[in-house]
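There's a structure below that I have some questions on.
With one protein chain withheld, the remaining protein chains of the complex are depicted in position.
The block that comes next holds chain A.
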Amino acid sequence: MNAPASLMEKDRTTPVKERLVVIGNGMAGCRAVEEVLARDPARFDVTIFGAEPRVNYNRIMLSPVLAGEKAFDDIVINGEDWYADNGITLVSGDPVVAIDRATQTVVAKSGRVEPYDRLLIATGSDPFIIPVPGKDLAGVVTFRDLDDVDKMLAAAETGGSAVVIGGGLLGLEAAHGLSLRGMKVTVVHLMPTLMERQLDEAAGYLLKSELERRGQTIVTGGDTAEIIGKDGHVAGVKLKDGREFAADIVVMAVGIRPATGLAKAAGLEVERGIVVDDHMVTSDPAIMAVGECVQHRGACYGLVAPLWEMCRALADAACEQPSGYEGSVTSTKLKVSGIDLFSAGDFSGGDGAEDIVMRDAARGVYKRVVVKDNKLVGAVLYGDTADGNWYFDLLKKGEDISDIREALIFGQAFASGGALLDPNAAVAALSNDAEICGCNGVSKGKVIETINAGACSLDAVRSTCKASASCGSCTGLVESLLALTLGGEVQSGPKTLCKCTSFSHDDVRRLILEKNLRAIPQVMQELHWTTPDGCSSCRPALNYYLLCAWPGEYEDDQKSRFVNERLHANIQKDGTYSVVPRMWGGLTNPRELRAIADVVEKYNAPMVKVTGGQRLDIFGIKKEDLPAVWADLNAAGMVSGHAYGKSLRTVKTCVGSEWCRFGTQDSTGLGVKLERMTWGSWMPHKFKIAVSGCPRNCAEATIKDFGVVCVDSGYELHVGGNGGIKVRATDVLCKVSTEQEAMDVCAAFIQLYREQAHYLERTAPWIERVGLDHVKAGLFDDPDSVNRLAARFRYSQTFCQDDPWAERAAGKHAELHQHLAEVRPLQVEIA
């Protein structure tokens, strides 16, 4: 546009930017601004108005928030620093109420007037409310923004019933979330098939059966007559055929309509949506519009993918390198965990359209592709959506598929005659604008660009362009792109947790917290484990990570425990077990010694041995006898010694100042206190402590995971020692002057190790890997860290210090110890 002469004058001294005002702080508005900034960061002064009082977040991820799979912080796209860093003024919670085209200003609800050179309308859409009696009752909500989610969560807290009106994408995601939150959910859908705009009847049926199997009630062909109220609050939904469903909350998810009110009032051309040209410009050349509020070549879109393409065209035009938007072919994936569903294009049949269908009932797979004039025009996949991207790509490019038609339904690998069985070749065959990461809207071209710009590892790609950083389902594709782009120069990232996953230990631990994952099957599902139920490496690791992440809430999974931790004893080469009762700090007394002697005789234990950790180890106990042995030891006041666990093993002590002529402090007493504090805790690996009363170090504290060496002036604290295969002497962590400080640092160090080390990594290799400075920084950089870590450790300990032997002796998990039955010649005795 032409700048006024007076401004041209001013340009010579201070450059004046055009003022770009954006109405709408949602995905479309912000993405458009991002695209503009990426092209020319200096062109505009940007002001964004948002009706919601918060920063920009990923609206399509509201479903996982409702389902408890993500927290709000996880779905923020641009935090406050993004606005600040880019000099953007964000006016949130103050919606624009009028556009004055004559003076080129917008007026906000507060009365604020903002002038613009270019205006961008990105007001999105409003949920459609069906005009039935009762629609305004308290407890009738839509599913559009975070406030709606909050209302649903509040309702779910008290349990009860929910009715979701609308069995489309949004309605089913709402129903799934409410169902996971413990509500009894009924979905009322007007049409005979769920998601009829995306699914054909067969796939709709499979989906309905699966949802019913999960406990939802699905009513198709249900026409809502009224919403019944009681005392001003919703109480149920009545259908026209007379059926009634009780409801404590009703979610209206029947559809959306473009939010065009502002544009219409300003006199812009509006039909179903705000009419825009290929450059997203409205009937006023100074005003652009983008997203769900627009109508482009007659079409309105309610999905996220077209939005990326629109924003690209808009930014190109705004920065004077017009490219043009030509409309989108859309595809859909349902975000309901455990249900794989994909649909794209047109599958309604019609003249000249031919169907190719494949079903595999045993695997619950249904695939249908629709071909017209030798081109793929539609695809519906249920149960196996691996080829979704490939079909979608064929569809968008409109390629002639006559050569591969016979094998088309079997997917890309098969259709390419085996040539593409090499996954890299399959990825190479995708076009540059093929979507790689659905969660973050990243195309193949963008990933390659990121790699060429220096991201040489999976981790680097994840942190730079976000591809594969959310759910990980596209990790294989990204790895192929790395291999294709860099050849042999791919830097291998950190080792994966095991062969079942592409994620490293650190990634898994981070994602458990970020995605709020609460159970092993959920981790495997959400992080796309390649095996049905893991392996003997990842199962114990995940069990520990969940236990550490959610103390007191996560229920320990016994089948994911190594035998020793399941039977609370150490398996020996002949299949019998050894039993080590706890002796606090290595101290014992006649009563304990008598009890141990009695057990040895009563159960014919062939050997008793003094261990390196100052305990007595009773060998040769059968698994059936373990509960009785424990009952006898419990009776003498002894509890489990955890000699079998990835846990605190022993605190070894010397006699210290109480007896020793060289002793400087009460090392025995401190050892007993440390053991009382730390026993029962689960850790990444076994953990040994020792306390020596003087630098002669008789308790060998400098080869322990945590060692205390007492000196006249206090306590030297040592960490990371190991007397195993590779002997490693400890590093000095710090020196403290009181027992209490020694205990606090011990608790804090253990918690840091528990939260950060990889499963089966002792403190020695952990410290070698991350560096002593990292450990010191984690403990001491912030003066409050020790207290916070120690508090978390002590909290977790409140759930761990029940003697596991006592509950087994009382009969818990008897099936782990007893035989199923016993077979004698010619007969069987059922136990």
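By definition in this document, contacts are C-beta pairs under 8 Å (C-beta built on N, C-alpha and C of every residue); 3 or more make two chains touch, one makes a residue touch a chain; residues count from 1.
The rule is simple: contacts and distances are computed from a predicted model.
The subunit not displayed here is recorded in UniProt as "Nitrite reductase (NADH) small subunit", chosen from "Cytochrome bc complex cytochrome b subunit", "Branched-chain amino acid ABC transporter permease", "HTH gntR-type domain-containing protein" or "Nitrite reductase (NADH) small subunit". Here the missing chain is touched by one residue of A:Lys109, A:Arg297, A:Lys726 or A:His819, and it is A:His819.
Interface note: of A:Leu513, A:Cys535, A:Val711 or A:Leu760, the residue touching the hidden chain in the full complex is A:Cys535. Summarising the interface, chain A meets the missing chain with residues 531-536, 539-540, 558-564, 566-567, 571, 573, 575, 623, 815, 818-825, 828, 830-831.
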